[in-house]
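Here the complex is missing one protein chain, while the rest keep their positions.
This part shows chain A:
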Amino acid sequence: MLKSVSRAVQLAARLSSSVPSAPAASRAFPRSVWSLSHSGAAAASRPRLLTAARALPTLSCGCRSLHTEGDKAFAEFLTDEIKEEKKIQKNKGLPKMSGGWELELNGTEAKLIRSLSGEKVTITFNVNNSIPPQLEEDPEHTQKSPEDEPEIVSTPNFVVEVTKPGAKSSLVFDCHFPEDETGHAEGEEESDIFTIREVSFQPEGDTEWKETSYTLNTDSLDWALYDHLMDFLADRGVDNTFADELTELSTALEHQEYIKFLEDLSTFVKSK
């Protein structure tokens, strides 16, 4: 089941940024630069691209790793950063979802599973790229006090799979939290709390996403049909309350993963 929706989750974990992805040529460039500077067997015959004109500042500690003044400052910065992040961490654990959802975690990917009268409902989301860009409301007031800083909220795209007993296919919904493009203050948004973007039947238990299954896109969908689909999800516990709780869970998980990443980074930078 994990693999069967992996493509959907990958699609769902799209960046909200408007920055276009780099073209293929420039993505290949860093790899070619790395191979030019690699000190392999044939490296002597290759032109040296990344040879420093002068020696890099290092700290000699007798180990095989590179330690620079920059690394030391970086490690100190990370120590402070980790301390601060842990200070503002709301809960050490993750908030619980109401409605009897069972939580499974796999790094940044989370699954919420529930059974209802033989029907299985699975919600899958990934906290990577789940924090929308914070827009400045007033360009003149760029210096904000800590109290004025907007709260970071994770609003991941999520995939809902509904599987009826004995059915060969699952009904799969790709759901999104609408992005607040104009940076409205709290309470001024007039979008639904979450929206359904795409609906499709996918083979139950299959590992591959079936590209030949019709995918309904709700952009130009009859609104009555859309409302029926929303009511269908609400009857299975995927309603506005669920959506609000999911953002709380996702925000806590994202923060947890961020702190873990900083700790791993600190260990890596300091590693001997």
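Quick note on the criterion: a residue touches a chain if its C-beta (ideal position, glycine included) is under 8 Å from a C-beta of that chain, and two chains touch if they have at least 3 such contacts; residues count from 1.
Quick note on the criterion: contacts and distances are computed from a predicted model.
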The complex's invisible chain, by UniProt name, from "YbeY metalloendoribonuclease", "Cytoplasmic tRNA 2-thiolation protein 2", "Spermatogenesis-defective protein 39 homolog isoform X1" or "Centromere protein I": "YbeY metalloendoribonuclease"
Contact with the hidden chain (one of A:Glu102, A:Glu119, A:Glu208 or A:Asp244): A:Asp244
Candidate in contact with the missing chain, chosen from A:Glu119, A:Glu208, A:Asp231 or A:Asp264: A:Asp231
Contact with the hidden chain (one of A:Leu94, A:Val153 or A:Ile193): A:Ile193
Residues of chain A in contact with the chain not shown: 187, 189-193, 223-224, 227-228, 230-231, 234, 239-241, 243-244
